[in-house]
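All protein chains but one are shown in place.
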Amino acid sequence: MASNSLGTIFKITTWGESHGKAIGVVIDGCPAGLSITDDEINQALSLRAPGRNPYTSPRTETDKAEILSGIFEGKTTGAPICILIPNKDADSSKYEPIKDLLRPGHANYTYLEKYGIFDYRGGGRSSARETACRVAAGAIAMKLLSHYSIHLTAYIKQIGNVSANINAIKNEDLRILTYQSPLYCPDKIATDEMALIIEKAKTEGDSLGGIIEFIVSSMPVGLGDPVYEKLEANLAKAMMSLPATKGFEIGSGFHSITMKGSEHNDPFIVEEGKVTTSSNYAGGTLGGISNGMPLVGRIAFKPTSSIMQPQKTVSTSRENSTFKLPEGSRHDPCVAIRAVPIVEAMVALVLADAILLNRCSKI
Amino acid sequence: MASNSLGTIFKITTWGESHGKAIGVVIDGCPAGLSITDDEINQALSLRAPGRNPYTSPRTETDKAEILSGIFEGKTTGAPICILIPNKDADSSKYEPIKDLLRPGHANYTYLEKYGIFDYRGGGRSSARETACRVAAGAIAMKLLSHYSIHLTAYIKQIGNVSANINAIKNEDLRILTYQSPLYCPDKIATDEMALIIEKAKTEGDSLGGIIEFIVSSMPVGLGDPVYEKLEANLAKAMMSLPATKGFEIGSGFHSITMKGSEHNDPFIVEEGKVTTSSNYAGGTLGGISNGMPLVGRIAFKPTSSIMQPQKTVSTSRENSTFKLPEGSRHDPCVAIRAVPIVEAMVALVLADAILLNRCSKI
Amino acid sequence: MASNSLGTIFKITTWGESHGKAIGVVIDGCPAGLSITDDEINQALSLRAPGRNPYTSPRTETDKAEILSGIFEGKTTGAPICILIPNKDADSSKYEPIKDLLRPGHANYTYLEKYGIFDYRGGGRSSARETACRVAAGAIAMKLLSHYSIHLTAYIKQIGNVSANINAIKNEDLRILTYQSPLYCPDKIATDEMALIIEKAKTEGDSLGGIIEFIVSSMPVGLGDPVYEKLEANLAKAMMSLPATKGFEIGSGFHSITMKGSEHNDPFIVEEGKVTTSSNYAGGTLGGISNGMPLVGRIAFKPTSSIMQPQKTVSTSRENSTFKLPEGSRHDPCVAIRAVPIVEAMVALVLADAILLNRCSKI
Partner (left out) sequence: MASNSLGTIFKITTWGESHGKAIGVVIDGCPAGLSITDDEINQALSLRAPGRNPYTSPRTETDKAEILSGIFEGKTTGAPICILIPNKDADSSKYEPIKDLLRPGHANYTYLEKYGIFDYRGGGRSSARETACRVAAGAIAMKLLSHYSIHLTAYIKQIGNVSANINAIKNEDLRILTYQSPLYCPDKIATDEMALIIEKAKTEGDSLGGIIEFIVSSMPVGLGDPVYEKLEANLAKAMMSLPATKGFEIGSGFHSITMKGSEHNDPFIVEEGKVTTSSNYAGGTLGGISNGMPLVGRIAFKPTSSIMQPQKTVSTSRENSTFKLPEGSRHDPCVAIRAVPIVEAMVALVLADAILLNRCSKI
């Protein structure tokens, strides 16, 4: 089943295993005339790269993406854009000893059952390595968004029990402060507290979960298509297609269930001649179509499945066993952190597609 | 943009406005040889029908669906199945007085901006009336699931601050108890408490939100396709395409972020020769593919947007105004209740498609 | 497999069997703001209706289509448009005696093998009755084309060995003359000759094949998407999805193989400041994209499979037998004739989709 593509008009197809020769992505349907350089792709990738702080995987993953097609004289031509990212640090020999064990919280069991075969080198296709391709494609989508003056930010909203407070932060500073923080959290006080609990988890060979929030300001009205291509439906799918995600919410989200309709309905007002709402519990859409208010949502990431503690499991031959990651294995104690630019990429991809589709709504 | 379809192989397309002549659904891709009757469709629709309790909309919506194609001598033929549901109670004159007002929490503003035109009769296409088509199609999907001995239940997990407790309920009783409850909540004590707060909200002309949980037992291993057609990704999209939904989570969901990896990773064990896990924080999937454990997820429904209280708003001509539903308007004080069979339908549709797609995973 | 849809943005889904309760079509993705009435649909259907001349099936198929959704106050709303066409003349009892015989040139054998079940009433889903839905949808597509001042005509180019000559006919008269002819052939002399050979075939209980040519003038430049959605590729698929078609060609078609490149390459010239070509062997596209010249193609229709002569065949139980249509069966001696408005519809559907898709080619 062809299941490695996302999008209708602005469509990406990713390929490659974490420890194969390379990974890559084809972006098909990007309109002609957009300026793009290899550097822009690599800048986006560097935000996802490990080693930016002591709490992410130290794998020296100095990705160097190369655009192989679709750009001519610096601009998109309407032809499919292929971006290749070689796998430089792909020693898979350390996976040999554990290749016959089911990994708790991982996909090797389900892949084996589904396909009868599993590329066990570092998670194969189920590895978060695949998300580098999403970030590369997202950089192009983001370029298209900036053409429409749409700006988006994602940041760490919560790790474990520690929450960020962004009330005091101006919208235009949010992204800068986020990427200044080693934990991609714009709230400095929260960052410090998060660092402590991550350090502790790491010492214990354990891991933590987290929440990422995304905010898109300067949204146009009209993006999203009823009834099955609602904007929040496509955002939800995009996010839940990421490894380690357990939940998605838009606007008030799960909190809405304890509110009353009279509180939750955002009243329409006119501001500077423009229709807007005085609150934004909806999170930027009504009936699945953007209403011009900021698009706001949150994604829950489970605690990293790869932990250094020994875990009970069974082998592929159904015998009781213990799973223990090889010494020197490198894993993020909290996957949510590096997922911040990935979430941004997913939002950008969904919006780029919605913008193009919306060109067909009226005669 | 063609956005009224869901699914790849088992694909539905819905059409019709709440106050037009009829609504309907085409199910294309249902395998040949499945027994289906009009009655089975209508039984499913009756669970969604209003008037079953004092807390749902009293609109006398005695839907009578008719299968127009795709069935021959009681069985599916592989041809597309069209189901027609006439709109019997479709007096739209009462919407005339409010047709020039933006409705808080509703979609008429965004539809108007996107399409330049809005079928204001009762919400037009954005109305929850459309979900009757999903339930009709879901009845056929559920028939396919039962062919694979897959059983599913959805129920009211929470309304406002009142939660159901199903720990004492046996899995095989869950669905029966659910549909015996006027609030589709299998926990009798919670049902009574929920009834009280709904009654109060109704009296105040207000509304409440709620959470629905779904549980699918006897899941086969292998459903769902990496990386963009993960089972939870398609479930999330299906649920977030429903009116009034604000969030989706699978397994541990948002709760996972306060857990540690060592707690959250479900250990593999062998039980009666079969691989299983001793806990189910994953909620039934690993790497987006079903692992044979129960598939468990939750959906947040916002408090009903249609409330009887007057609300501040603006008109289509950008003037300040007050929105007030006409006397005699009939709306559920809590939309989550009637959404229970709809959530079941959406789960069934996603699984039916995943089952067929999975036939192509191996040579 | 969901295979009853055509198109990406402007997408149709048809359903219904020839002798079921009704047939119908859902048009999803038609832009909002287009004026449409039931009458326009029915006028288009009347061109396809039998009984207009002695050479088409006399079945009194007075189709009366009804638009059930998607139109509000006379205009499309962006919502899916469902058109229902009841089956009035659907006595299927006469098919009982032949239901266990494989019909030469028909699909009952392949349907039976593929699905294990066959709706034998009049051909079920494989009947040309399905094409009424294409014509109904095509009427809406044609309305969209006329919004862009694109005009199209199809006509009978050849029946048996008799060819039409349209050299003397002005482009603007072509469609009128076509539909004035009982054989949809604008050449009056050819019409008379065709009538003779059709009459003869009919008397012999036999049938004839034919070629339809379509011509689209005032084509915009830029329709069609490389490399797999070339305009001629989608036209070919649309035409070869029609019952009884055996071939498709564009521009010079099969005749091109006896030409030289120096003859076949259409030289570019500038006419009234506009780029055009001095010949049109290409048939209106270059590299799969329309070049502004008339779009010209031809479709071969085999002789009608339903003939009144007895034919050798076998039964579903693999025994030798003779197939003989019941007395009073009504079939066109040449299916190509009534296919003229169907071909027009298919061209219109492909172009409507291409026009919308082309809105996304540039930033």
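A, B and C label the chains in the order they appear, each numbered from 1.
Basically, a residue touches a chain if its C-beta (ideal position, glycine included) is under 8 Å from a C-beta of that chain, and two chains touch if they have at least 3 such contacts.
All values reported here derive from a predicted model rather than from experimental measurement.
Peer 1: Could you tell me which of the visible chains the hidden chain touches?
Peer 2: Contacts of the omitted chain with visible chains: A, B, C.
Peer 1: Quick one: say which of C:Gly33, C:Pro86 or C:Gly222 touches the chain that got left out.
Peer 2: Per the contact definition at the top, the residue touching the missing chain is C:Gly222.
Peer 1: Out of C:Met1, C:Ile176 or C:Ile189, which is the one that touches the chain we can't see?
Peer 2: C:Met1
Peer 1: Against the chain that's been left off, what residues of chain C make contact? List them.
Peer 2: Against the missing chain, chain C presents residues 1, 3-6, 8, 14, 102, 104-107, 109-111, 113-116, 125-126, 130, 158-161, 201, 205-211, 221-222, 225-230, 232-241, 243, 245-254, 256-270, 273, 275, 277, 281-283, 285-291, 300-307, 309, 311-314, 318-320, 336, 357-358, 360-362.
Peer 1: At which residues does chain B meet the chain that is not included here?
Peer 2: These residues touch the chain not displayed: 8-9, 29, 31-34, 76, 78-79, 144, 147, 226, 356-357, 359-363.
Peer 1: Quickly run down the residues of chain A that touch the omitted chain.
Peer 2: 1-5, 7-11, 13-17, 20-24, 26, 28-29, 32-33, 66, 68-70, 72-73, 75, 77-82, 84, 111, 114-119, 124-125
Everything below uses one rule, namely that only the chains that are shown with their structure count from here on.
Peer 1: Quick one: point me to the chain whose Cα centre is farthest from that of chain A.
Peer 2: C
Peer 1: Over half shared or under half: which fits the residue numbers at the contact of copies chain B and chain C, same or different?
Peer 2: Counting shared over all numbers used gives more than one half: same.
Peer 1: What whole-Å value do you get for the distance between chain A and chain C if each is reduced to the mean of its CA atoms?
Peer 2: Inter-chain centre distance comes to 46 Å.
Peer 1: Taking the mean of the C-alpha atoms as each chain's centre, how many Å separate chain A from chain B?
Peer 2: About 27 Å, centre to centre.
Peer 1: From the mean C-alpha coordinate of chain B to that of chain C, what's the distance rounded to whole Å?
Peer 2: The separation of the two C-alpha centroids amounts to 39 Å.
Peer 1: Pull out every residue in chain B that's touching 2 or more other chains.
Peer 2: Answer for chain B, listing residues that touch two or more other chains: 1, 3-5, 8, 14, 111, 114-116, 125.
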